Each structure stands twice: as C-alpha cells, then as structure tokens.
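Attaching a single structure in structure tokens format; questions to follow.
For this view, one protein chain was removed and the others were kept in their places.
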Amino acid sequence: MKRKNKLFVEKIKTFSEGKFGVSVRKLTILNEEAFILYIQELTDGKILSDSIIKPILQNGKDTMLTIDKIFSSVIYIDDISMDDDENKIEDYILKGKSIIILSNSEKYIIANTLKIEKRAVSAPQVETTLRGPRDSFTENMDTNLSLIRYRIKDPSLRMDNFVIGRRTKTNVAVVYIEDIANKKHVDEVKKRLDEIDIDGVLESGYIQKFILNNTFDLFPQAGIVEQSDTACQNILEGKLCIIVEGSNLALVVPKTFIEFLDTGDDHYENLYLAIFSKMLRFSALGIALTLSALYVAVVSFHSDILPPQYILAIATSRVTVPFNAFLEVIAMEFITEVLREASIRLPQQVGAAISIVGAIVIGQAAVAAGLISPLMVIIASLSMMCSFVAADYTIMNPIRILKFMMIFITGIFGIFGFTLGFTFIIINLCSQTSFGIPYFAPIAPFNFQDLKNYIFSDVNLERKRPKFLNTIDKTRK
Amino acid sequence: MNESLTNRQIAFIIFGVLIGYGVMELPKNVAENAGTGGWLSLLIATAITIIFAYMITYLSYVYKNKTIYEYSERLTGKFITHIFMIIYIFYYFLGFTMITRVSCETIKLTILLKTPIWVLSLLFSFVIYYAVIKRLRVIARVCEIYGIFIIIAALLIHTSLFTQGKLINLRPFFVLEDLPLYFKSTLNMIFPFLGIEILTIIPFAKKNHKKVFKYITLMIVCISFFYIMIVESCISVMGVDEIVHYNDALYATIRRVDIPAFQVIRRLDGIFLIAWIMAIFCTITIWCYGAIVLLSKLFKKIHFNLLAFIVVFMGYIVSQMPTTYDQVKKVLDYMSYYGLVVMGIIPTILFFITKVKKYDKKMQ
Amino acid sequence: MIRKCSKLLIIFIFSLTLTSCWDYEDIDKKSIAISIGVDQVADKVQFSSEITKLIPSQGDTEKAQTANVYNTVSYGKNFEDARIHYDAINPFPVFLGVTRVVIFGTDYAKKGIESYFNRIGSIYDYRKTLLPVVSREKPTELFDIKVEKDISVGFLIENTINSLANSGKTLYPNVGEVLSNIALDEVGYVMPYVGIEHGHIVYLGFAVMKDSKLVGVIDLVDTDGVLYLLAEKPILVEAIPDPKKEENVYSFRTAIKKRKIKTNYMNKKVVINIDLDLNAALRYQYYTQPVSDKKIKKLEEMISEKVKEDMRNIIKRSQKEFQCDIFQFAKYFRAQYPNIYKKIKWEDAFKDANVNVTVKTKIINKNLADPNAKKKY
C-alpha cells in the first residue's frame, strides 16, 4: 500500500528541485499534506487557486479529506480524472494538467487547467472570398474543432485524435462524418498517420509531406483550407479534414486537381457567375502555364501563324531589344518571380506597395531602356496576375515551375516542343492518384454528372455526391 | 493488375489510334483512287471495319479480362498462339517505328526545316516512354482528354474550310459507271482504318457490358464522318486535280486558307499543328503499348518497364534506318496489306472457332 | 606599437588605392569604332572607320534610340603613324571591342595584309572573332553609302555575311582562323569579297589570298565548289534541267551527308581523293511532270556530275591560276604523312597534284509532293 505513495513522494522531491520548470505547491490540511504539481506557463493561475486550492483548504480545515472525497466533492473543475501510474505524471504535467497528490494516498487527481494565449478568430488571410463567413481557423485546436462542431451538429461526426511527434506530441484530429466518408480513405489516412515517426510536427505542411504517396509527385494531393465553412463543405461532401494543433491551415484529403480551383463562394453566388468564374479560372490557369511559351514559339519559330499586320507590329516593337526572344522571356519571368517572392517576404506595410510598384516601374524602365519589348511586359504581368487566380494557391506552385520547363522546350523545338511538353504534363497529371482516386477525376475518367455538378456547383441541382469519392451515403438530398 | 477501362475510354482509345498520321494524306489517297466520289468508298471501308470490330469486340466480350494471348491459347493451342503473337508484335513494332519516322519527316519538312530527324524522334521517344510506363489506364485518360480537344479543333477548322471552298469542286458526287472503281479503291483506303485490332489487347471487365458494342460502332461511325468531313472540305478548297500532288494534303489545304473572320487566329495552322501532334502522340503511344504488352506476355520474367525501354530504344534505332522519304512510304503501303491480315484474318479465324466450338455459350 | 602603425599603414594604402583607379573608364566616355577600313593610298596607309555618335539627338526622348554613325579618315607612313593621326581626331580614346568588320581595300590587299592581321592578333581590345573582308571599291566609298537597311555599314556587312554563312552560302572566316592559316604558311585562304552595285553593298564572292596577297577573285556563281570543300554545313540549291525537256528545271536543295578527304603520295606525286555523299531534296519542278525511279537515278547522276564539275574546275583553277592550296589540303596531307610532308615542298607538290573527286547523291524526299499521282479524269 505504501509502495505507490513512496514513488509519488520521490517524484515530488525530483520536481521540487525546480530543474524541470515544474512548480510544487504544498498545502497542509489537518493531519496530512497535499501537493499540487503544475507548469507555471501552461496553467491558468486563477482556476488553480479558485477551484482547487481554495476548496481544498476550506474543506481541509475541519474534515478528514481522502483522495476520493477531494475527487468527487471538493474540486470544481469539469475535466478531472484519477490515475495511479507514476511515470504518466510527467506527461500529464507537460500537457498542461495539474496533479494533486495526498501524502498517504495511492492515487492522484489530474485536473485540466490548461491556458495558452490564443489568437481570436479573425478573417481569413490566405483564402479571402467576397461572400462567405469570416471565421477562419486559428492555431488553437479546440477553437478549430469548435468551429466545425457548431456548424455540423451531426451525431455521426467523428473527430479521431492522434498524438504525433515524439518530442512535440502535437494533437492531430481527423474529422469526418462516419456514414458518408469512404471507409477505405479513413483507414488509409489513419494508417499513414500512425506510421509517422518523427520528433516534431509544427505545421500541417509536415503532415502533408507524410501522407503523399510519393514524395516526388509534382502536384499537391492534399488541399489546404483556412475558412471553416469550406472545411465543413468538404466534410459534408465526404472528405476528411485533418486539423493540426498549432497550424491555422487544415488539410483536406483526398483532393483532385480541379477541386483546387473551386472556391467556397462559388456555391453561394448565383449559378451563372459560378460557371463564369470557373471558366475564368481554368483559362487563367492555361494562360499562366502557356502564354510565355507561345510568345517564344510565335516570335522565333513559326511567325507566319499570325496575320501580317501583327507580325510587323511585333517586329518593329522588338527591333531595339538586344536579347533574343527566348532570353527576354526567361529574364522577364525571373523578374516577376523575384517580385512575387519579395512582396511576400517583406513586412506587411512595405510588401504590398513594393510588388505593384516593382512590376510597373521595372517593366516601364526596361522598355524605355530598350531591353525588353513592350509586348513582353504585358505578357509577363498578365501571366503573373493569372497565377494568383486559384483559390488554393498550392496548385499554382507547380504551374510556376512548369512554366519555365515549357519555355525551355518551346525555345528549342517551337510548337512541336510545346505540344510534347504539354503532353508530358497531362500524362503526369493523369497518372497521379490522390488516395486511390484518379487525380484528374471528373475529366479523365469522364463522368458527366460530376463535371456538371462541379461546374454548376449549385446546391439544389447537385443530387448526388461526386461518384469518384464513392462515399457510403450517396445522395445529398 | 486491373487494366479495366470504361466503355467511353475504350471508344476514345479507338479514336486515338485511328486518327493519327493517316489523316494527313487521306484526301490525297481518296481523290487519287476514287475522285470526288471518294466518300462512298470511305463508307464501304467503314462498313468492313465495323464488321471486323464487331468480331474482335465479341471475342473480348466473351473472354472477360483476357487478352488475345490468353483466349487464342485456349482456342488454338500454344504453338499457333506464338505465331499469332509474333505476327502481332512485329506489326505493332513496325507501325510504331514507321509512323514515328514518317511523322517526324513531315514535321521536319513542314515546320522545323533545319532540325535533324533524329532529334525529333528522340523527343518523341522520351515522351512515349514516359507515357507507356504509366500503363494503359493513364494512356486511356490522356486519349480521352486529347480526343475531345481534337474533335473540337477539327470541327472549327473544317467548317471554316467549307466556307472557303467552292461547291463545284465537290461535284460529281456520284458517278454510276465508277461503282466498281469505288469498291476497288477501298483496298488502298485501309491505312486510315488500321488500329481496330488494338481491342484485342484491352481486357474487358464486367462493367464493359452489352453497351460496349454500341459505343464502339458509334465511335467508328463518328470517325468515318470525321474522315468524310476532312476529305470533302479539302477537295472543296483545292479541287480534285490539285490535291493529288501533295502528300501532306490536309496541311497544304490549311496553309492555303485565310479566314478574315477570326481576327488573330485567321491562319489556322497554329491550332491544326497542336491538334495533329496530339493525335500522332496518341497513335504512336498506343501502337508502342500494344507491342510491349504482347512482348511482356511472351517474356513474363522481364519487368514491364525494362521491356518498355528496350522496345522504345529499338524503335528509335529502327526508325532512323530508312534514308529516304519514299522508302518509308513504301513500308507504310506494305503495312496496310499486313494490317488486313492482322485486323481481318486472325480475328475471323478466332471468331469462327469460338462460334464452332460454342465457347461463347459455355463462358456465359 | 605594431598595432598603432598598422592602423596608420591601412589608412595610407586605402587612400592611395582610392585616388588612382588605373583601368577605370566608362563605356560612354569612349569613341566606339564599329568598322575599320585599311587601304594603301600611294605610299601612305589610310585608316578609315565608322564611329558611333553618342550625343543624344535634339528630339531627346528617353527612349534609347540606336546610335547613328560618323566617319573618320587618317593617313600615315605605317600603322603607328596612322593610328596617332587617327587618335588626334577622336574626342575620346578609341574602343575596338565592338568592331564588327575590317575592310581591306584592293590595293592594300594586293600589297599583303599579313602585317595588319598580326596587329589585330596583338592589340588587346581587338576581338579575334572579327570578320575580315576585302572590298572592290575603296573603304571610304563604302562608308559613305547611306544605309537604310541597318544601323551602319559595318553592321550591314557583318549581318549579310553572317546570315549567308548560317544558311550555308558563304564562309565566315574570323581573324583567328586566318592567323592559323598564315602560320601554316604553305597554304592560301579565301576571304569574302564585297562591293557596291546599284547603290547597295553586295557580297560578290571570294577573294583568294596567296601569302596574304590578293591574287584573284572567285565570282559568286562559281563559289559552290569552294563551299562544298570548305563550308561546315553547306546548303546549296542546284537547278538541274530535265534531260529530255530542256525548259523543265528541277530545283534541288543539297546538303552534305559525309565528306572524306584522303591524300597519298605515289612515286613523287601527291594524290588527293575527295569523296562526297550528298543528300538532295527535290523542292519543286518548273512544270510538274511525273518522275519515275529511272529518272530519279538519272537526276542523281546529273547532280553528282554537276557538283563534281564545280569542284574539279575550282581546284584546277586554284592549281593553275592561283597556284596555291587555298583549300588547306596541306593539313590533311600532314595529318596522314607527317614525315613526307616535312621533306617535300608543298607549294610545288600541290601545283601538279592530281585530284580525283567522287560524288554520290541520294534524293531523299520530294518535299511532300507526289508528282506521279494518277489524274482521275
């Protein structure tokens, strides 16, 4: 009986040396001492004193307190439990819990007094939309889960919790609706999350790297989501949302190529605007990838594709330019990429101004100095603007890289190289799978219904959930 | 490895195989053999192809998820199957190399004058190798996307060609006395229809039920209308006498037309080139895939990717061998007769054996 | 103590280096010479050149306009003398890094241009990839021509020769190659020959230089032979009349597939065997006639015959008229028989060397045309 107590006392002794940053509070009540172990930075001092120390001291004045009595009738905290395993004490304390040990008791009480500073729920920065709720995810796990929970009040909403990272022990929650999400996907995600063996997870990006099926795949297979309503939309559709403690961007898995271009507010606007903005985004994606390459193909290889007036106009505008078209395009694209990177890295006040000023001033000066043809400045800035169009910016990163590949191959083979470069990208896209679902789903293995629903993205027309997800509960209505 | 494709993907694979290099000199062959009444011989050729296609689909339909190797082994025994396999492999390999070579030759003579041939076919081989090692399902998906793009581009181009052409060039539509000529000319109109036999290597799964026949015949009819549209629009622009002089008849016609209505793309050769190179890519990838699959059936031990590398590498070497353009053309002419054997005779033999031995009843 | 004076030392060295930057000079503070003309007038050497005028013209728009050009002329007993007179005129030090072309007048070329080549080889900022050209008229006349097609005469000549060389119709010998030929002194070399016709600067053909002295000119029409021998990738057009019907001409574009030059030395006589494999592509016929295989064979022979004819009489001309090995066969002979080469005197050996040329042509395509298509009606 006494053995367990002796271990507890040793534990208290080691902690009280103050090496671990754990503070020990001794309370003497009637005939015995009670010890409260907690980490200063992680506990809410007010709760500790009001709902633990005060009641113990008051009740301890006149009655004999045993551990069970304290547990059941003294402490006011809601989340409270009992345990007797001594080496779990450290974990509980590190998790921000406080431990109450009586000098002669065999068990100890674990009370959740966690309090860390958290950002208020603010408007989305990454995925800003015109119409749509403003509350986006924050770094705090509970707020994120509460944002989802209050939107989907479905009993079968499951939030499986995982602890990943030997040292950081970050909580990762996989949120899905049990009778919609496809069993195979859920198990696959769980299997991969369990397999992760790493010392620390700091952002959802880490998790994303692990659940890819091949690290060298060019296109992202998990979408990021910052707005809680888009997250709930995906969960309702049958996808899984992975929320990582300490990161404000949740992951949505599995995600196909065209869903990266689908913003939340398409579903709220009227039908025609949704269709129009979808077409706009697709053509912008195409322009971002191919416009510079086509400029090189037309100016330097087969310039008789254009009618005569256009050829003469381009030729006269390019006369003073010392570089050939290929180098000019590479230089201009490089400048626009540098500007984009600079505008992100610079602090907020300076950043926005720099990118616009930079693009115009450099463009204008380059044209005035006769280094770049005016047409090229237009093309470079247009393709830069087009690359901001996608709702989920992660799809645009590979496009920016592939643009250079297309320019190089067109610079060598003209239209022939252009077509084969484009084919190379299409093959790569079609061969990729995101959790078993073909990446180019509604287009490549063609399904008219899904494609229609995707383009219209109108809730009352959409009777069925996308077939490629093959969810358990098929119908929406 | 489940290689099952949806009916729609099978139809688009046939579209990808048929529409390729044959389209480029189709107007010339038709005009040379059958004059302005060529559309009739095209229809006759389509009818024959539909019959062959029906037979091959029936075979694949009866022997679910089996390729020709398996069900011909069942029907005709090991030895004959090996002969068939060698015939098919050589046919696919020859097709793959010669079409690559003749397309690179045409691309060199039309748009990239100073680029050497070996570089063009090297780039082709790279992309084809990348496509082939991704296996049939990815090729089917690519063919689906490209099929739609090619159809849209073709409709745009050929309707505008019709507006520029003269109706009088198309007449006389039908000359009674020339009827035997039309039948005779279907013989050398086989080349554009070569490719149906690819169905033998596509294993049908349960989901390819009865409707697959409808899909395939519908696609072949749509392809034949596609061909007739091309031939009639080219003859309407160039006239029967002029078009026989150009081996790249379709490209010559497109370079001859200037549609003031589309302001920027008034010269259509930009769109046409992209669509045509995509079509060539689909054809060559599927022919190459055919050769590799059958080879992998014979040499089970060698890993598929290694086999693919060998076939593509050998194909590249063989495609550099012929020195002049006319040699390649001669090989392609023999290919069309060889194609008759592969597309016609062997499937009919297997079809009759199945019917005679009533295997199809047993398999149900 | 060392600490104290080391600081002093650093300051002193620092100030020294700051004040005197030796090689520093802005590009716009230099008079940039675009092309140099060298000619012999009586006993004086004449330097004439085109220098870019960098003063912004009156309508000063911030758009950088291409430089326009002014000409200068200076005379002197020898190069150094002429150069001093030349410097005396220019406001800024002369910068030769941009020079595109050196034009030698005919009289100077006749006297010998080796001396100026060595000068080019040695002066620091002269680029060795400079284009040397011999001109029929005087360089000063050439520079006085009003040029609308290009920025200046220098650019025009260099662009013309460059575009012709890229399309395989002439040679683009740069100073480096000429210097190496001079070093191998038993051989001559050819240089582009330009002149003025109807107010246009025109490439007339090749100037043949023996011991760097102008000995003759090869007209444009018969430069084919030289190109088949010397050019890297000559792409030439041969117009072959139809054997039966004279006025139907077949136009072929020929490209070299393989060129082998073998020399051997038999009973005191040098034998040079040149064999050439040509790929010919029939571009079009004046009047489309069916072309049977037999006729293809016939045409192949006629092309080989014509090309052999061209090469043979250009070599005969270089043996008889110019009497010098302008095709640098010496290099091949020395490569194959180094010891014999040391013994014999190559100039005379070359003069009476017998040369046999074998040409095989193969018509590879008919430019996607099918002349023998059967007409329906």
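Order of writing sets the chain letters: A, B and C. Residues in each chain are counted from 1.
We take it that contacts are C-beta pairs under 8 Å (C-beta built on N, C-alpha and C of every residue); 3 or more make two chains touch, one makes a residue touch a chain.
The rule is simple: contacts and distances are computed from a predicted model.
For the chain that is left out, the UniProt protein name among "Spore germination protein KC", "Formate dehydrogenase iron-sulfur subunit", "F420-non-reducing hydrogenase subunit D" or "Quinol oxidase subunit 3" is "Spore germination protein KC". Considering the complete complex, the chain that is not shown touches A, B, C. Here the missing chain is touched by one residue of C:V41, C:V98, C:I151 or C:V217, and it is C:I151. Only one residue in the set C:T140, C:S251, C:N273 or C:Q336 touches the chain that does not appear here, and it is C:S251.
Note that of A:L30, A:M64 or A:L312, the residue touching the chain absent from this view is A:L312.
The chain that is not drawn here is touched, among residues B:L113, B:A261 or B:V356, by B:L113. Where subunit A meets the chain that is not shown, the touching residues are 299-301, 303-304, 308, 311-321, 324-326, 374, 408, 411-412, 414. Mapped onto subunit B, the footprint of the missing chain covers residues 35, 109-110, 112-116, 119, 122, 168-169, 171-172, 175, 177-178, 237-239, 241-242, 244-245, 252, 255-258, 267, 306, 309. Residues of subunit C that touch the chain left out of view are 57, 59, 61, 63-66, 68, 148-151, 155-156, 159-160, 163-164, 166-167, 169, 198, 200-204, 220-221, 237-239, 249, 251, 283-288, 367, 369, 377.
Just so it is clear, only the chains that are shown with their structure count from here on.
Every chain gets a centre from its CA atoms, and the centre nearest the mean of all protein CA atoms is that of B.
Distance between subunit B and subunit C, defined via averaged C-alpha coordinates, is recorded as 51 Å. Along subunit C, no residue makes contact with two or more other chains.
On the subunit C side of its complex with subunit B, the touching residues are 288, 362-371, 373-377.
Residues of subunit B touching subunit A in their complex: 6, 8-9, 107, 111-112, 115, 120, 123-124, 127, 130-131, 134, 138, 141-142, 144-146, 258, 263-267, 269-270, 273-274, 277-278, 281. The touching residues of subunit A, when paired with subunit B in their complex, are 301-302, 304-307, 310, 413-420, 423-424, 426-427, 430-431, 438, 440, 443-446.
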